[in-house]
Each structure stands twice: as C-alpha cells, then as structure tokens.
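First the structure, in the form of structure tokens, and then the observations on it.
Left out: one protein chain. Kept in place: all the others.
First chain written, first letter: the chains are A, B and C, and each begins at residue 1.
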Amino acid sequence: MINDVTLGYLILLLPLFTFVVNGLFLGNKCAKAAAALAVVCNGLAAASAILLATDYFCSDYAPQKAILFEYVFIPFAGELIAKIGMLIDPLSTMMLVVVTFISFMVNIYSIGYMREDRAAGRFFSLLSLFSFSMLGLVVATNLFQMFIFWELVGVSSYLLIGFWYHKPSAVSASKQAFILTRFADSFFLLGIVLVSYVVGSFDFSTINDLSLSAFKATSVNLGICSMSAADALILGSVLIFTGGWGKSAMFPMHIWLPNAMEGPTPVSSIIHSATMVVAGVYLVARLFPFMAACGNTLTLIMWVGAFTMVFAAVIACTQKDIKRILAYSTLSQLGYMMFALGACKMGQVVAVTGWTASTFHIFTHAFFKCSLFLIAGSLIHQVHTNDLDAMGGLRKKMPLTYICTLISILAISGIPPFSGFFSKDEIILAAFQGHHYAVFGLALLTSGLTTFYMFRLFFLAFHGEPRHEGVRAGHVHEDFAMTLPIVILAVPALLSGLLGKGIFEKFFTPGKLHVPQLLKLAHAEWIPYTAVGVAILALLIAWFLYASPKAKIARALDETNRSGLYKVIYHKFYFDEMYYTVVRQFIFGGVARVSRFIQDYIVEGILAFVIWFVHKLGDLVRTAQAGYLPFYLGTLIVGVLIWRFFGQLPL
Amino acid sequence: MSQYIPNFIIPDALLLLFPFIVIGSRLFCDYKSKIPWRIANFGFIAIFILLNLIPLASGEGRFFISNWRVDDFGVLMREVLMVSAILGMWLSKDYFEHGADGKPQMHQIAEFIGAIAFATFGGFTVVSACDLLTFFLGLEIATIPMYALTAWNKQDQMGSEAATKYILMGSVATAFELFGFSYLYGFAGSLHFNEIQHAITNGTSPLLWLSVLFLFCGIGFKLTLFPFYTWAPDVYEGAPTPVTAVLSVTSKATAIAFLVVLVYGPLAPIQQQIAPLIALLAGVTLFVGNLGALKQSRLRRFMAYSSIAQAGYIMVALLGPATMGKTAIVYYLFVYAVSNYLAFFIFGIIGHHREETFASLRGLSKQNPSLAIALAISMFSLAGIPPLAGFFGKFHLFFSGASTGHYVLVAFAVLNNVLALFYYLQLIKSAWVDEPDGHLTPLRLTKRQRGVVILLSIAVVVIGFMPFLSDNIFAGFNL
Amino acid sequence: METILFNAIWVIPLLTVLVCAPISATHSKILKSLHAASATVVLIAVCFLTYRVYALSGTPVDKAADPLMLRFFTDIPWLDVFKAHYTVGADGLNMLLLALTAFIVWAGVLVSWNIKGNQKVFFALIQLLATSVYGVYMSFDLVLFFVFYEMEALCMYLMIACYGSGRRDYGGKKLTLTLAFGSSMILATLFGIYFEGGISSWSIVELSKVTLPMDFQMWAFPLMFMGFAVSSSLFPFHFWSPDGHSAAPTAVSMLAAGVMMKMGAYGCLRVAMFLMPEAAKIWLPYVVALLIFNVVLGPFIAIRHKDLKYITAYSSISHLGLIFLGLAALTPIGLRGASLQMISHGFLTGLFFATIGMIYERTHTRDITEMGGIMRKMPFLGVGFVIAGFAGLGLPGFSGFIAESTIFIGAFQQDSTLTRIVTILAILSITTTAVYILQTANRMLHGPLPQKYESLTDGCFREKLVIVVLVACLLFIGVCPGWISEILDQSIAPIFAKIAASSIPVVGG
Partner (left out) sequence: MNLLNCLILAFLLFGIGVWGLMRRRHLIGMLISIELMLNAANINFISFAYFTAHDATAGALFSIFVIAVTACEMAIALAIIVTMYRRHKSLDADQLRDLHD
C-alpha cells in the first residue's frame, strides 16, 4: 500500500512529467502518443488523488492539517523563508480531487475535440502544465508558493486561451486575460510583501493565527503615509484579496473571462469554469481566519461577490453565444461563492456556515459547470458555431447529451435532489444567518435568473425546430470520446450534493478563528422552499418564452428591435468598450506617450544641447585661427596680461 | 675639473660633432649617394646606445667644466630626444626619395639631418644647463633650426608662410623669455641656478614674480600653452610632414624639459605659489586644444590641436613632487613620442599617395587592414585608452598631479579625455567605417616603413602594461 | 593549480587573438573554430572553478585575502611607480559573474558565426572584450580593475561602427563616449581613494580596512557611484543604451547588455559601496529617486517603441533599475537580490538579443508592426523569444522571478520613505512589463503570417544550441535558487558587514 507522501508526489509530478515529455519530445510529431500519455498520467493522478482523499477522510486524523513534504525554496532573512510544500487539509484534498478528476475528464474529452488539430501535442502538454500548476497552487503551504503557482496558472491560461495563435481575437483575448490578472497579481505581490514584512513569515499557519491586537503598537512607514502595523495588515489583506479579485474575475475585472472563451472549449471548461477561476475563492477560503480578523475585509468581499453575481446573471439572460452564457453564469456562481465567504462576518462575530457552503459550492459547481462546458463544446463541434441562432432541435440527434445537459442544468438551478441545490441552499442560508438581508434577496433573485437563462439556453439549443441545415441534414452525431466524459461527469453533477453534504458538514470548518464565533444560529426551514419555488417559477417563464408551443423563437432570438435597456445589457453594459478606451487612451496614449516624450525630447534634448554647446565652443576656438598674423601676435601680448591678472601670482 | 675621463660627456660631444660630419660628407660624395644617410643612421643609433650605457646617477648628477650637468633626468631626456631624432630621420627619408612623379619632395637630406641634430643638441643643452645663459642658448639652439626646417621646401609657399609666422612669433617669445631672465638675474644677482634658488629661499619680491610670469609666457609659446598656441596649427600644417613630427615631439620635449629644470631647480622653493598658475595653464590649454580638434578635416592641423591638448596634460604633472613629476613627464614623453610618430608614419604613407585629410583615410580598413589597426592603436593610445601606453602615460601624469591634492584639475583633465576620445574616434571612423568614394590609389609601403610601423605598434601596445620602462625611469629618480 | 587555471581565464582569450593573428583572414573557418574552441575551454574552466568555490566554502583562506574570503588569491607587484599590484581572486559573486560572462561570450561567438565583414578582426575584438570583462570581475586591485574596465571602450566602437546596422556610427560613438564619461568619473575618484586612503595601496582588500575621510567620501561617492551607474544605464545616464544596442551587431548587444552593463553595478557594489559605506548610507536613499524613471517609466517607453532592440533595451533599463533598487536597499537580502538580478538579467537579455538577432537575420527587419505569425515558420526561435519574455516579466520557474522577488522583499525591509515608495511602485509596475512583452510577442509571433515570410526557416543546430543552453541556465537558477543564494551570501556578508559597521544611520529620504 503506497503511503500518502508518495501519493502526494505522484499527484504533483505526473502532470509535470506529462508536460515535459509532451512538450519536449512527443510534441506535434506524434499527437496520439501525447494524448495517450496525458490521459494515462492524469488518470493516475486522479486515482491517487481520490485514494489520498479517502485515506485522509477515513482516518480519524481529519480534519487537522498535515504537511506531506516541504522544501526550502529561497531562504530570505531569518524566519522569512520561501518554502515549497504540500499541505493536506479538507479543503486542499477536496480541490485535489476536483482538479485531477476534471483534468482527467477533459483530457479524455480533448482526444475527440482535438482530433483534427495539428498542434494537439502542444495542447496536451499545456493542459498538463496547467493541472500541475493548479495542483501546486492548491496544496500551497505558504503565500509565496501560492503566488508562484498562481503565476504559473495564469501563464498556462494565457498560453491555452491563445492556443490558436493565428486567430487575432484569441491572441488579444489571451493577452487581455493575462494582463488583467497580472494587474491584480501585482497588488497580490505587494500584499504578500507587506504582510510578510509585518508578520515575518509567509506560512498560512502563522498568518492565520494572527490576532491584530498584537500589532496595534508598532507602526509601518508606507512612504506616502505611515500607519499602525494592524492597519497595514488590513491593507495587506485587501491587497491579497485583490489578487483573488482579478483571478476570479470579480466585477470590474470580470471582462477577461467572457473574452477568454475564444480558447478551445476544453480549456474553457477546465480553466475558466471549474478550477482556475475559483482560485480566488480558494485564496480567500484558505486565508479565512486572517481575513476574518482583518476588520471589514470580509464585508468588502461579500459586496464584490454579491454584485458580480447579479450583474453577470443579468447579462447572461441576453447573450446568444452559448459559451459566453456559460461564462457569465460562471461569473455569477463565483459571485455566490465569494459573497458566501464574505457573508460569514456579522459585526464582530463570524459564522462558519458560509465558509462551508462556499467550499461545498466550489465542489459541486466544478462538476456541473465543467460538464456544461463540455456539452457546449460538443454542440459547437457538431454545429460549428457558438450561436444559438444556428441550434435548436438537437434533442433527437444527441439524446445522451440532452439528458446530461438536463441533469447539469437542474443542478445549477438548485432543483433538488441535484447537487447544486444543497450547496446553493447553504449559501443562501448563510446570507440569511449573517443578517445580510439585502444580499440574501439578491441571492434569491439571482437563483431565479440562473434558472431562467440556463433553461433559455437549454430550450433554444435542444428544443424547437432545427435552425441549422447541418442538423436538418442529420450530419450531427455524438462523438464517443467527447460524450463519455460528459456522461461520467453527469453522475457527480447528480449525486455529489447528497454525498458531499455529510462530509462537508463534518469536516469543513475554516479552522481556528480569532474573532468570537457565533455558536447558535437561527435555522430557517423555509429558505429551501422559497429558493426552489423561485427556481421553478423562473423555469416556467423560460418554458413559456422559449419552448411552449406558441413561443416565438425567432422573435426571442433577434436583438435588433429591443428596448434600450435590453441593448445595454446585451452589450454587457459596454464594459469592453470602456476598458479599451481606458487602456488605449489613458495607458498607451497618455502615460506611455508622456514618458516617451520625456525620453525623446527632454533627456535627448538636453544631451543634444550639451553636444551643440561643445561644438560651438570648438567653432569659437577655430574662428580664432583665422591665419591673421597680427592677431596671433596680439594673443602673445594678451596672454601675458591674462596670466598677469588671472595667474594668481602674488604680484 | 674632474680627474677621470668624463665618459658621460661622450654622447653630447659626438652629437655636437655629428652634424658637421654628415654635412661635410656631402662634400666628398655625389648628389645621389647614400653615404650621408648611412653615417647619419650609424651616428644617431650609436649615440642612443651610448646614452643607454650611462649609469643613472642620483641627485646632483655629474659636472663637466662646472656648469655642464649630466643628471639622470638629463640622461633620460637625452634618450627621449634621440628617439625622436632617429624616428624623425627615418620618417623624413621617404620625402627625399624619388616619388611616383620622379622627383623628390625635398632636397639636401644631409643638411636636413644636420638641422635635426642641432635641434636635438639644443635639447641636450637645456637639460644639462645649470645657469641661465646656457639655458637660454640651449633653447635658442633648439629653436632656430626648427625655423629653418619649417621652411625647408623653398617651392612650397605654405611652408614659407608657416615659417614666417613661426619665426616672428618665436622671436617675440624669445624676447619675453629674455625679459624674464633679466628680471631673474636682477632678482638673484647671479645667473647660476643654485644661487638663484638660494636667493629665492631667502625671500621673494615682485621682480621674481614678474620674471616668473615672463618666463612662463615665453615657454608657453614653445609648449603651445593657452593662449600662446596660435602659431601651432598653422605651422604644423604648413611645414613638411616629417618636420611637423619633429616639431611636435622634439621642441615640445625641449620646452617641457626647460620647465622641469626651472620648476624643480631654481623655482623649487616657490612651486607651491606657482601651482595655481600651472594648474590654470594646464586646464585651459588641454580644454582649448580638445575643443579645437573637434571638427578638423586636415590631418596635420588635427595633430597640432591634439598635441596642444597633450601639452596641457603634461603640465598637470608639474604640480607633483620632483620624483613623481619627472618620472611622469619622461615616461609620458617616451609614450607620446612613440604614439605620435606612429601616427605620423601612417599619415606619411597616406600622404605619399593622397593629400593628408580625413577623407583620404576612407576605406583604409578594407584596403590595408593592418595599417588601419596600427592607426587605431596609435589613436587609442593618444586618447589614453588602456591597455595601450598612452593610458599609462596619462595615469602617471594625473597621479603626479593628484599626489599634491589637485583633484579638481585632475577630474577636469580626465573628463576632457572624453572630448579627446571623440575626435580620435572621428579619425578612426573615417579609416574604419566610411566607404571610399571612387577608386583607391594603391598604397605602397617600403620595407622601412612597414618595419617601423610594426615596431612602433608593438611598442605602443607593450610599454604600457609591461612595467620595465616606467620602473627603470622611476628607479633612476629614486636611487 | 586551480589558481593558474583561474588566472588563465582572461589570458586564454588574449592568447587566442595572438594565435589567430598570423592566420590569414581568408581561412575564416579555422579562425572561427579556434575562437569557438577557446570560448568553450574558458566556459568549462569557469564552470569548474565556480563549482570549486562552492565546494571550498567555509574552508579558511590565506590572510591576505581576508575579509573577503577570496579563493585562488594572486598578488604580484606590477607597476612599482604607483604601487599597483596584479591582484586577482574569486569569491562567490564574481565567480558567478564570470560564469555568466563565459556563457554569454560562448553564445556570442556562436551567434555571430556568419557575420558580414572582416571576421578575423571581429572575433579578435570579441575576445578582447571578453578579456576586459573577465579582468574586471577578477581583479581586486583598483588600477588593474580600471585598466580592464576602460579596455572595453577600445573594442565597442569598432565592433558597433564596423559591423553594426542602422545608425551604427552614431550609436557606437554615443555608447563609447558615454561609457568613457562614466569611467573618467571613476578614474578621478580612484586617485583620491589612493591618496586619501593613506596606505599607498590600490588593493580593495587593503583599502577596505581603512576608513576614508568623511568629507572626501561625501563628494567622491556620488561621483564614483554615478560613474559606475553610467554603464548600468541608471537614469539620467541611460540614453546610450537604446541607440547603442540597436546599432550593435547581435553578439555585441548580448555582451553589452548581458555582461558589460553588469560591470557598472558590480563596481558600485564592490568598489563604491564597499570602500565608502558611510557616504553610501547617506547618498543611496536619495539615489533611489532616480529609479522611478528606470523602473516605472522605462516599461512605458518600451510600450511605445516598435523596434525590437529598442524594446529590449528599455526592458534592460528597467531591469537594471531593479539592481540598483536592491543595492540602495542596503539590506543583505537587497544586496543578494541585486547580485541575483545581475546574473539572471545577464542570461535573460542574452537570450533576448540572441533570438532577436536570429530573427533579424531572417526577416531583415526589427519593426514588430511589419512582422506577424512567424511563430508558424520558426517555432523554435519563437518559443525561445517567448521564454525570454516570460523570464523577463518575472515568471516563476525562471531566474527573473527569483531575483525580482528577492529584491522586492529586500528593498521593503529598508525603512526609508523614498525607498518604500519606489519599491511599491516597482512592485506595481510588473504589469507594465507584462504589457510590452506580451504586446511584442503577440505582434511579432502570432496573428496571420505575411506573404513575404512564407520562405522563412527555423534556427539551425548552432542557434538552437545557444538558445537551449541559455534557457537551461535561466531554468536552473529559477528552479533551484537555494545554492546560488548560498554562494552569493558568503561573498555579500563581508560587504554588508562593512556597511553595517559604519555608525551612520540610513537617513530616510
């Protein structure tokens, strides 16, 4: 029986191995071998992850933390040591399982999806690179390691979004994604530096054990202002959250995520729905005690999450590109998780329901959203377009897919007994328990919206008359390699709620908190019913609009003759445009131009002036050499006088 | 009168006799014969070897008839002057040979060499003088042949114009000097250096300062210090190339020797008081020289300005204590002579086929890479880029200057190196980078030219970081 | 034995030049292979010696070499006139820099394999340049140091002006003269150090034991520091580097940006800060203000440029600004970070210029707006460039990240206002770096392929070898920075000890 440490190594190193071998050797020469290797290694990784998880949860050791291994990476001064290690606790174990399992699925799926692509080898190696870095991020024992893999995740996402680098749209999307997240990461790094400077360590354990009262006395000089160390820590916590803010594409840094859909669909499904984008949530969950200790950081987090949730859901109701719809729904689900974490804070006390709910939602959401993306991928693969206009009536052609879609959509809409119901219900409950009634209302509303747009997608894609000659002609069929993972994923999408609930309520607590915990929580029985009711209502509306016999599909689908509000929403509140204006006009056109001006005209200008001046002096000397003998003789006489007066001789 | 045979005097005596022999030999052989040339070579080299045989004695040196002193500075300066004379002779040889157009550019080689010998002897006299009269005579002996040499080409009107300017201004400078001497004499009441020094140690008076002023102005002319340098560019350009070379080394060496003897001899007690004057002269001169050279297009004029700047650099060393200053100056003169002559040899080779301008250097690196490399070496050496000799020479000078705490002057001089580097790069650019316009006339190198260029290039590269030369000189002063 | 080998490091290139001198320029194959061979030999020797220094760490050294713990210490009287000695020695810092130089020289020789013009002279000049750089890093006698330091001016102009492209004469002059300007500032202070030191010795080791008078330090330190900073293109003396690099041939850009620009920073650390720590403590907190241009505005300028070499030059400017940030932090971590950055940036920019040169050889343009999609045609070079870019924007796994994070953390330890502000700005400006690097990579490598580039070919074996080796170095430092930090720390400890010993507190900007 292999022990856990070996398992840990396996989980991390198998994807790395795949990446190296595929990247350097197999590459594009023999894509088949690359695919096979990728699938096998990721499968093994997934297996060992599940093994590890079972070991961990069955042992009575859980839910304490365990560090399987840890190496010194960069020794800074004294305690300040950057380490690379593997931390095991319920949260990371759960993430391990999710990441490995989903990447396994996606690898299988990609065999089918990438069949025609020349560069499949590169694709598989990059995919493994991503899962390696994501795993590294998940098991991080300290902030520094987190940041390292955080960046690696970002770059592999960049590479995969821009995988089809001959598509300008893909290239620009990848660039945008990378730079936006990088922008957030710069604050993250600043936060790390600040916190590590105050605390003197990167370790999560140390940082989570802090109580701010110890830092009231000392003060930190931040250049522009000077503040007490405690406030510095609060600032640091906000800065660190900013990293998650960008990575999880919370408003207003959300715009990269929908654009990132330019990448291949498997990439969208693994990176931009299931795993990478929840890194932000994971970060906050990981540092929860610290965040909870830091003043109102959690409240900020809650509002950011809540707003994004509604905002994205509203946009999703109008989109026609199925991948974008899914992207916005991802955004809104991330918003759920985020605000659930934030909602734990009420005044000075903290409830942990939200934390559990949020992590639980990470878990369930991963499965159904991943499968939804895979389904979208296979639809696109058949219909060769993302546009809902060209779909419809696919129910007959792709029955398996149809059923799996239904399962996942019910799951995301929070209809019992599907997985989504349990986690989302918990979240809404958490909002209620936290006495954040406004957010609570928003959450209910959003769950309704969610159901509406998901079913809109569902009906428009599968029901009604085929609007695509390919479908009419019946070229459409189900690709085995692509359908298999969908089917497999449908199972956890259906059941993970039921299974998970027990485990999560048993093991999942954020650990020791430095603020008084709220022990007795009002448990409102009516919330699930309300939530489900709202969902059902929304479902009916969707059915009435898009699937009922007298629904006008054509009219529903054209966005031209619509009210102004609809247009605004349809154009995502013109956020891309604003973004481009800011970047083009302000950054490139403004700052960059000014600094180039300083360089080209001021610095070079001064230089040119100096040179000109010296040359003028030279001309002066040379004009004296007019070859005029009397003048020369004069210089002799004048010279005597000059040195008589300036020679500093004591005459 | 010393008991033993004063063997240390032999070289001087030979050099004094030598021009008569050379010129006289013309009487017994026909116009084209090589005999005077052979004699000249033999004699100069023999004298140089004999000089090297003289052991360096410390301090006072040895006396011949009580006021012909041969101290170690004297010996070393003699060697410098002889090196210059020999190289000048070799350089000039090609101008007396029948060029492409059948007739030589200059005539009467024997007299020419004789004149050089006289000038050299003048230098000898200056460094071995220990009273004002000998001193003055030496300076004149060193200068007067130069007037004649400048006007050597009777056909060339540039030459005669240059000579006219030179001699007129030179005489004025002589007048200044004489005035200075006269006041010095009046101040000390004697011509002898020791007594002058003694008088100065007893106390100064305006008379002394007046004489110092006039002396510096007078020598400032020969050393091309600001603002007495104005003759140099015209004369350097007007005179024949070998004369320019000799002028730029021998007469400068003589002049600086004059100053060294003066400053470390009779004026030693007031060196501190005249330090500001020296510093000012040095700083202004090197700055002006560098400025003038910035935009030159004719090679000899360019070299004139560069040598003006070099004079300024040399002056810096006069600020230091005697040992350092003398070491620095002698060493630098060696280096300067070698680099300068290397440059002039190359210009001569070019000048035999084209007119001596920057433009005619174009395409040199394509046509004759080794010559281009030699040119680059000499230019970088003059600019003072390590590991070439020029850098170490300048380092000596600055070291001596800084040793008495004149950091500002040293910093200024060092910064001027950048300016200098600029115009030397200009020259290198036209030799290495610029494309030739039209067809290049082929360059023909005689064996002598090739040999000398190689020799000098190696010397420039080696005598810098190889310590033997500087250490020997230094040892000479520290015995 | 090892001592002899160590001294051979700078002798071998010279010997190669001498050996090649008689061979006629027509046998360029033989010449080139000779040069490549000697470069390889030096590379191997240096790597071996670096390992030895690492292995010997902790063992005692001879008295003369204290307190710097110098290995292979050689001290021979050289020029008696001014007591100059031939003093060389190795500690971790300069050994690593020597290794860097050896790699870059080796790469440079291979890269400029079929350069136009008189190859004999070109390779001779490269070897001379290599000699000077090796010498600078090895020597512990100020005269020797300066001789080697100034030597580069002799090669640079000829190499750029004769073998370069574009405004080569202008670029060459600008570079050479600016560097000469810097070194003249240094020379002026060297005399001061000698005479004020009062022990009539130029040896850094000896001089480090005396304390120079304060009033002298106060004017000498800024002069000398700026003098060195000129060659590391610290604002306002950075203007030479973009024009110089863009005009220079590939190998020269590699050597100039990869190695020569480090000489300045090395000098600042080894000479200026080590010999005048008191003044350093007073001046550096203000010097930091200059970095706002290097670190913050540099990337923005790079964004606006179209020429690959200009972009890379400005990225170098910003990266070198980080070196100075580390130095000015005056903390052990900061100093280590600075040294790390020197090494890392050497490899990084070497790779940058190498790939750019290879691409330029094929496309005959460096204007990124004219290129596009060439990743399709030359995947290897493209990947090389992208890797260089990632290393440049501080991606974990490459050396850049290690160096930068060390500098950031080290600089943040310094509690002086200006330093804090600049550090924060520097951390925030990692985004800008990402912007111009990705923009360049995307415009050049991605997107549709223009018709005229259909016939492009990927790198040949020689070029691939260069790229692979440089990338390997980047990865090596990036993945296991532990031991390199260990080596560096031993050599930084005495320097920091000297700085810490001086009683003056760091004034807070």
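The definition used in the following text is that contacts are C-beta pairs under 8 Å (C-beta built on N, C-alpha and C of every residue); 3 or more make two chains touch, one makes a residue touch a chain.
A quick note: this is a predicted structure, and the numbers were derived from the prediction, not measured.
Colleague: The complex has one chain that is not drawn here; which of the drawn chains does it touch?
Modeller: A, B
Colleague: Among B:Met82, B:Ile167, B:Val414 or B:Val452, exactly one should touch the missing chain; which is it?
Modeller: Going through B:Met82, B:Ile167, B:Val414 or B:Val452 one by one, B:Ile167 is the residue touching the chain not shown.
Colleague: So that we can see where the missing chain sits, which residues of chain A does it touch?
Modeller: 622-623, 625-630, 633-634, 637
Colleague: Since one chain has been left out of the picture, which residues of chain B touch it in the full complex?
Modeller: Looking at chain B, the ones touching the missing chain are residues 131-133, 136-137, 140, 144, 147-148, 151, 154, 157-158, 160-165, 167-168, 171-172, 174-175, 178-179, 181-183, 185-186, 189-191, 233-234, 237-238, 301.
The rule is short, and it goes like this: only the chains that are shown with their structure count from here on.
Colleague: Per-chain Cα mean versus the mean over all protein Cα atoms: which chain has them closest together?
Modeller: If we average C-alpha coordinates per chain, C lands closest to the whole-structure average.
Colleague: More C-beta contacts across A-B or across A-C?
Modeller: A-C
Colleague: Centroid from C-alpha atoms only, then distance chain B to chain C, rounded to Å. What do you get?
Modeller: Their C-alpha centroids are separated by 42 Å.
Colleague: Mind checking the centre-to-centre distance between chain A and chain C? Centres are C-alpha means, answer in whole Å.
Modeller: A distance of 37 Å separates the two centres.
Colleague: Mind pulling the residue numbers of chain B that touch at least two other chains?
Modeller: none
Colleague: Using the touch definition up top, name the residues of chain A that touch chain C in the complex.
Modeller: Chain A residues touching chain C: 72-77, 80, 82, 144, 147-149, 151-152, 155, 158, 162, 165-166, 168, 171-172, 175, 178-179, 182-183, 185-187, 189-190, 193-194, 196-197, 221-224, 587-588, 591-593, 595-596, 598-599, 603-604, 607.
Colleague: So in the complex, which bits of chain C are touching chain A?
Modeller: Within the complex, chain C contacts chain A at residues 236, 239, 293, 297, 300-301, 303-305, 331-333, 373, 375-376, 390, 393, 395-397, 401-402, 405-406, 408-410, 412-413, 415, 417-418, 420-421, 423-424, 427-431, 434-435, 438-439, 442, 445-449, 481-482, 485, 508.
Colleague: Which of the residues in chain C come into contact with chain B in the complex?
Modeller: Those residues of chain C that touch chain B are 25, 78-82, 118, 121, 143, 146-148, 150-151, 153-154, 157-158, 161-162, 168-169, 173, 176-177, 180-181, 184-185, 187-188, 191-192, 194-195, 223.
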